[in-house]
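Okay, handing you the structure first.
All protein chains but one are shown in place.
Then we have chain A:
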Amino acid sequence: MKKYVRGTAIVGVLTLAVAACGSKPTEENAGGSANKDFKACMVSDSGGFDDKSFNQTSYKGLQDAVKAKGLTEVKAESKSDNDYPTNMTAMVNAKCNVIVAVGFKLEDATEKAAKANTGIKFAIVDSAPDTAKVGEIPNLKPLLFNTAQTSFQAGYLAAAMSKTGKVGTFGGIKIPTVTIFMDGFAEGVKYYNTQKSKNVQVLGWDDAKQTGLFTNDFEDKAKGQTNAQNLITQGADIIFPVAGPAGLGGLQAAKASSGKVNAIWVDTDGCVSAAEYCSVLISSVQKGMDVAVQDAIESVVDNKFDNTQFTGTLENGGTSLAPFHEFDSKVPADVKTELDQIKADIVSGKITVASKAQPKAS
């Protein structure tokens, strides 16, 4: 119900605007209607567009592009894995000019649709076609993100901010797009330990063994809360949940500790997407899917589309550490300087992040 109301509230019901009585809404929407016939389309994965995380950020990219270029937006939410081929076909039939698929789960459906409809441009988040197997797909652009780099910073920040000497993390499902955050986080903590000769422990993820704590679910907040509570009981005072909406449970646990436990959020700036938890959020590892999606769509509008892989890095701003917001005064100035130095060192290659989950350069 909540989902329903919010979803509808966001949407500019364009088809309705045409059919319905009043023409006012159409005029209001028409900030720039230069490319009204251009249909920018998006298919979500089973998480839905209101996940405060992955799909939502990508959808923001679509909205931004629509606003900037005056396009027509069409979106299709998938309820389950079964819906991907159907939604993809529906988008093709709706005569979309560009179709953005959110998530590797849509890889099969997207590759198939892209091959069958060479006149339509496609982009897919978090997935790159295996060109050795499916061949070069000239109308499909992969959008990948090396979030291990930013998580490395987050790990360093967490280690520096921890009073108990223990920081914790947990994931949604053990897949590379999740463990990449946890790898980077653990490596960042280790880097802090070697730099400062400290011994801050990471609970919930062993990057050498690739084992750790998972909710096995991206939806269940109760599981996220339980996992966070486990970490807190073991002494962690900084939590790094990498579990989409389930991770919000971790923030609940942190908030309930009344100041003892804080957290770092992922994918989006948590102070914006989950503002009620801003008081416990030191920072967030931003994955710039909105910018990448917007760029991809606009490149199609401007006739500059190519199928080269986009890899978001610290260098190109495709991933970055969010502002500290309420923690701005609490994070020591030297830690801020060190974080900037780490960023510079990762960009220059002085620090290499080891995570195997990192996207391969194309």
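We adopt the following convention: a residue touches a chain if its C-beta (ideal position, glycine included) is under 8 Å from a C-beta of that chain, and two chains touch if they have at least 3 such contacts; residues count from 1.
The definition used in the following text is that contacts and distances are computed from a predicted model.
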Exercise for the section: Between "HprK-related kinase A", "Biotin synthase auxiliary protein", "ABC transporter permease" or "Nitrate reductase", choose the name on the UniProt record of the chain that's been left out. Expected result: "ABC transporter permease"
Exercise for the section: Would you mind spotting which of A:Ala40, A:Val74, A:Ala253 or A:Leu339 touches the chain that isn't drawn? Expected result: A:Val74
Completion exercise
Among A:Ile175, A:Val331 or A:Ile351, contact with the omitted chain is made only by A:Ile175
Exercise for the section: Considering the whole complex rather than only what is displayed, give the residues of chain A touching the chain that is not shown. Expected result: 1, 3-5, 7-9, 11-17, 19-22, 24-25, 46, 74-77, 79-83, 85-87, 89-91, 93-94, 104-105, 108, 112, 130, 132-133, 173-177, 216, 357
